[in-house]
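A quick write-up on the structure given underneath.
Shown here: the complex without one of its protein chains, the others still in place.
A and B are the chain letters, set down in written order, and residue numbers restart from 1 in every chain.
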Amino acid sequence: MSSQYLKKLQKQRLRRDRRVAILITSGGWLVLVALLMLIWHLFSVSAPLLGAPSLKQVNSWQLSGTGNALAVGNNAFGYYLYWQNEECTSSLVQLSQEQKSISSQRVLRSACAEKSQIISLQNELYLADLASEGRLRVYHLSIAPESSPKKQLWFSVRLPNDIELIRYQKWQVQITRDLVLFTAETPDKQSELLAFSRTTRELEYRQIIENGLLSATADSGNTLAWLPSGILKFGAQDNTFYAKEFLTKPKRIIQSPGAKSFYLLYDKGVEKFTFANQLGQLSILKQFSLSMDTSINDFKLAPSGQTSLIFSNNMVHWLNNTTGELMTSEALVHGSSYRYLDERHLLIAHNDKLTKWEIINPSASITASSLWDELWYDGYQQPDYVWQTSSASDYQQPKYSVVPLVLGSIKASFLAILVALPLGFGSAVYCGFFVPFRVRKYLKPAVELIEAVPSVVIGFVAAIWLLPIAEKYLAGVFLFILFSPIALLVFGVIANKWGVRLKNGWELIFAVVCIASFLTLFELAWSNDSHGAHMSLLHQWVDSVFELHANKNTLVLALALGFAIVPTVFSIAEDAIHEVPKSIQLASFAMGATRVQTLQRIVLVAAMPGLISAAMLGFARAFGETMIVILVSGNTPIASWDLLDGVRTLTANLAIELPEAQVDSAHYRILFFTALILFGFTFVLNTIAELLRIRSRRNFGSLK
Amino acid sequence: MPDQSTSQKSLKALSPEQTAIEVRNLSLRFGKKTALRDISLKIPKHSITAIIGPSGCGKSTLIGCFNRLNDLTPDCQVDGKVLVNDKNIYGSRQNVPILRSQVGMVFQQPNPFPMSIYENVVYGLRIKGITDRRILDDAAETALNMAALWDEVKDSLFQPAMVLSGGQQQRLVIARALALEPEILLLDEPTSALDPISTLQIEELIFGLKQKHTVVIVTHNLQQAARVSDQTAFLNQGELIEYSKTDTMFTMPLKQQTEAFITGRFG
Partner (left out) sequence: MVPLSRPAWLTKMSGRFVNIVWPNWQLFFAGLSLIFTLLALVTLLLLISSKGLSYFWPKPISQITFDVPTGNKTVYAYAYTPIEHGDIEESLWLQLDDYHHNKQSAQYYLQKTQVISEEQPTELVRVTLRDSRFLLAKPVFVEALGKRLDISELAIQRKIVSRLQEQKRDIQLGSLASIHSTLYDYDQRGVAKDSRAYRIQVESYNELMNDIATIDEIVSQYQLHYQTADGVVKKISLQDIKKVSRVNALSIGTKIAHFFDGIVQFLTEDDVHDNRSGGVYPAIFGTVLMVLLMTVIVAPLGIIAAIYLTEYAPNNAVVSVIRIAVNNLAGVPSVVYGVFGLGLFVYHLGGNIDALFYADKLPTPTFGTPGLLWASLTMALLTLPVVIVATEEGLRRVPQNLRHASYALGATKFETLKKVILPAASSSLMTGIVLAIARGAGEVAPMLLVGAVKYAPVLPIDSDFPFVHLERQFMHLGVLIYDGAFHGQAAQPSATFMFSACLLLLIVVTLLNMVAIYIRAKLQSRYRAQVNA
């Protein structure tokens, strides 16, 4: 073996060692980074919820002449704008498909003598025309980019003769699903409301309304009229009057897309009201009111109805329509008219410039209040904690309170702990302290075998097999569990009286015998007699007491979830009890204490940190359990501390809703936020439990 | 009777060819704690040197410097020089694994690898890259013979090493170290975990090793030091108190501390 070769070999060895070190170090860091990325990703998706939305200008165009954007519509060629230059000239501006440029601007000439109003309904434009001879005409405008808009007469009616048009200066037309509404205001501030049928053109409704206001028609086809004494709702099916005394006359009344609520806009404030129908009693309830320092120039409701923009003093404010909170964003925006193009884009006109703005971070309109407060939702009688993110109807106010979910998780875990702690601790005490080694060798793995059963199997059996049984025997099972310890007590007394001595480990057999006999007795007392017609007295009595309160889902959930976490509690508690140093136990026995005394005074005290740790870890494990909860509970989010109500936990909610949520929507981000809550909670609990365990080990580390 | 100072002087006057290990102003810190303070001595070749002292005085740390095993402890700071074969092993160009294959070590607790006896013995050679079975076999037989274990295990070379008794395991571990044919063999309390009979066997073994190897043995057993070693170094609290030929050290210790330790008044 030449020394040359050996020398080379040694160099190779060192080099390989270094290379391996680099490989392992980078591999190790890669893995750790991947795990940390998990946490980071959760944060990064939820983080946008924290900020506030803002506006960014993305495009601007020059138009001929200054003016106002009165309406925005959508046709096959893209968006178009009804633009009023001056009193008598309006034009239609067609934006290209991607809204990157203006493809045309056509001028519609209208005679100055005629006054007209543009109405936008469900992406269609209508032009209302009031001729001096008292004829009201409504034209439908169809827009094509390269040609002039076509005016097609759509509705025409002659106003009643007694209406003196000369006196009416301000008039307004709105279209509902089957009505055309006309209001006009006289110089002495009186208003008259006329409602014509769209189909028959007959005057169906006429009323003097003092100081009335008409709202724009929502896509649902409803229009609201504000009266000092209440709100008139011209609905798709019918007209209803909701009585409520209003003190001040608002500047505008604006309807929510779903028509369940509306806003009253004042000079320096906004109020939101909801329609409520309580057992046939129609009422209007105020959800929130907002007051500002400066006058409101304009108020624009987003197409989805969840946020509003308030333009005041050249500042833009975001209003969360659910919580009533105002978020101020930076930009000073000069505008004379504002229009929502779609949910994410805004058109602002100023002088002769038309600008398009993009809304950055719309999810940030969700605030802590949206998630945690008791809010007054549309259509509700009072504020409540609700989680409801989807519904059958078109316009649905999403309700994002995480309170029901958090409560649900806590309740479910608490129920599980109720079952698992006695079982787990009892078994741990028995297994770790009373039982001789050769029995423990088999008992401990036997209980830990439960851990190996997949939770989906436990959930399945609980849902399919246990639930029907519980339905039938609910009260019976409950009582059985309650009275078994007492029965055992009685048996213990009897056994003692008869001088039965029990060797170590044989108590188990005795306990089995006791339970078996108790079960038989119970069954006999409980079951129906042979004819099946009369229930035993015991059964009847119990039914009358418990029928009203018991909920089988809760009981089965407690049993199934508790059963699933018993091995966690058992394992750690048993270790804690078993690891209490023999030396101090022996010292206790040497001083004449009984087994139970040593258990109570020495062992349990020494193992206490471990026992607490076991309870915490069990709770954490139940908190994070998904499958059992989905399969067994009713999955209804209810915010109440009542244990017998249905629950929906954070985990079940994620599994059910996340696959359907749209990426980067507020719903999506909020779900990630709940995942973060889950993560944080279990992480903290686990850390505390681990620290407790380390401390207990340190306390007795020196002893053997 | 030779003069005490003569004995010490003769040790100090060793030439490099006669010196196996020379320690020059060696100081060692683990973090803030100083374990060794300014130690200088020369260990002659082909002899047995014992290092004695009370618990925690730095004996194991000192020999840990000779094969740089102390590097494995974090925050280890070394000042001074340790010269093996006239080369400073704390110099920048030292190949540590090679050094360790040249300076063997045996620990207090027998620590055979969970492999067969044969594999244990040839482990060091395999590491070095030697794969030729004949060479390995030869080396194994030689080493086991030197460790006085060959006769006992020659028929069960491929049994796991765990089946051996404590004393046998320690001898196996010595054989393992010897298989690399190190010039220097460091023994850290090699017999303190063994029974008296095994202890004697190992002491005999050590004695026979000095023909071809330089042995440094750390021991807390003064009788063992007196029996086995040629020169003895007495360490206390990281400082070298006295270093001279064994017979003079034990009969006429120069320093009062040494005398107090040897007579059992402390430590």
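One rule holds in what follows: contacts are C-beta pairs under 8 Å (C-beta built on N, C-alpha and C of every residue); 3 or more make two chains touch, one makes a residue touch a chain.
Source: prediction; values computed, not measured.
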Absent-chain contact - pick from A:V58, A:L153 or A:V453: A:V453
Among A:Y5, A:F241 or A:W465, residue touching the chain not depicted: A:W465
Sole residue of A:L203, A:L418 or A:L658 that reaches the chain not shown, by the stated touch rule: A:L658
Sites on chain B contacted by the missing partner chain, in the whole complex: 67, 69, 72, 74, 97-102, 104-105, 107, 109-114, 123-124, 127-128, 162, 173, 176-177, 180
Residue ranges of chain A at the interface with the undisplayed chain: 13-14, 16-17, 20-21, 23-25, 27-32, 34-38, 41-42, 45, 422-427, 429-431, 434, 443, 446-447, 449-450, 452-461, 463-465, 468, 472, 484-485, 488-489, 492-493, 495-497, 507-508, 510-512, 514-515, 532-533, 563, 566, 570, 592-597, 599-601, 617, 620-621, 623-627, 630-631, 651, 654-655, 658-659, 663, 671-672, 675, 678-679, 682-683, 685-687, 690
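Throughout what follows, only the chains that are shown with their structure count from here on.
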Mean-CA-position distance for chain B and chain A (Å): 72
Contact set on chain B toward chain A in their complex: 95, 97-98, 127-130, 132, 135
Touch list for chain A against partner chain B, complex: 1, 6, 9-10, 13-14
